[in-house]
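My questions all concern the structure below.
Rather than the whole complex, this shows some of its chains in their spots.
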Amino acid sequence: MSLINSENISFNAMGKMIEEFNSYRSKMNDRIMETSNTNMKRFLALDTTTYADGALDVKTKEMLGLVASMVLRCDDCIKYHLGKCHEEGVNHAEMNEIFMIANLVGGSIVIPHYRRALEYWEELNKD
Amino acid sequence: MSLINSENISFNAMGKMIEEFNSYRSKMNDRIMETSNTNMKRFLALDTTTYADGALDVKTKEMLGLVASMVLRCDDCIKYHLGKCHEEGVNHAEMNEIFMIANLVGGSIVIPHYRRALEYWEELNKD
Amino acid sequence: MSLINSENISFNAMGKMIEEFNSYRSKMNDRIMETSNTNMKRFLALDTTTYADGALDVKTKEMLGLVASMVLRCDDCIKYHLGKCHEEGVNHAEMNEIFMIANLVGGSIVIPHYRRALEYWEELNKD
């Protein structure tokens, strides 16, 4: 959930959901950077470095972030990691297996989030 | 959360919230059936058979599904099971006792979901 | 989770897990009644009246309490409601359907709690 990554994204080619998500997120991340205390800035910096390439590559880390977000049922977190998984080249068959693990581990309570995740994933893949 | 049950519902007589919920759910369930893998299809089939009449009748199972959805605070799951409870003839006094158990077990954090559940329940009972 | 209900239980005939659970619960409920404030006493009284016979019978309410406890993964709450379900005459086939709804809604994360619930349920049924 880097505060920096989304800055260079061109909004023109995007679908409506993607644009709305990125636009609000970007606006509020700016407010956070202007108003938050030092500990919060460190927490957000840590959020960025945690997903950087390391012993595990970025693609694997983003899949881990996605499945964690799905079982915790956080739609905005799901959208963010779907966007990163798309950038990292996760394909449909791989995404379906992530969706399955999330629904199995988290239960049928995840299904409504899966519906919205699929809709967002399909919009990402129209670009 | 059967993928099949909502198909024969006439949208004409419905309230706005009910129609919007059913319409989006139906649209995305179709996308899921077209895109998901075998394991997911089995999971969704299991979701249907689990709520079928058995040692416990459908009404009891839907009440169980509802209270589980409320304490886990999933608004869409709540709406789905409210609709099924309505079909199964759960009356207001019974529903109030389910609402009470959900708020007691899940805590005051459930109250905002209870507000939305009550609004949806009242729309269901206008039909 | 009434503070009162367990008082008349004879510990002699009980299995070890049941006795340990009831004994600790009873001891700490006494400490709570001696130390807690008025609001807490009201909350605990409400916890008792909520499961009393009403529009829904006690058996149904205890099944609702059990499924809520399972999806929220609270082992002590599960044990308490298993004991009450046993008292209310829930049979094995009914219990298996409650277990199934809990695992389906809550996901595979519920399985370890289901294992412990089954062990406790079997001890209850040895009495």
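Think of it as A, B and C in the order they're written, each chain with its own count starting at 1.
Just so it is clear, a residue touches a chain if its C-beta (ideal position, glycine included) is under 8 Å from a C-beta of that chain, and two chains touch if they have at least 3 such contacts.
The structure displayed is predicted, hence computed values, not measured ones.
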item: Given 3 placed chains, full-complex copy number; value: 6
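The rule is short, and it goes like this: only the chains that are shown with their structure count from here on.
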item: For chain A paired with chain C, centre-to-centre distance based on mean C-alpha positions, whole Å; value: 39
item: Where chain B and chain C are represented by their mean Cα positions, the distance between them in whole Å; value: 25
item: Sites on chain C at which at least two other chains make contact; value: 71, 104-106
item: Residues of chain A touching chain C in the complex; value: 71, 103-110
item: Residues of chain B defined as touching chain A within the complex; value: 1, 24-25, 28-29, 31-32, 35-37, 39-40, 43-44, 47, 68-69, 72, 74-77
item: Complex interface listing, chain B residues touching chain C; value: 46-47, 50-51, 54-56, 60-61, 63-65, 67-69, 71-72, 77, 91, 93-94, 96-98, 100-102, 104-106
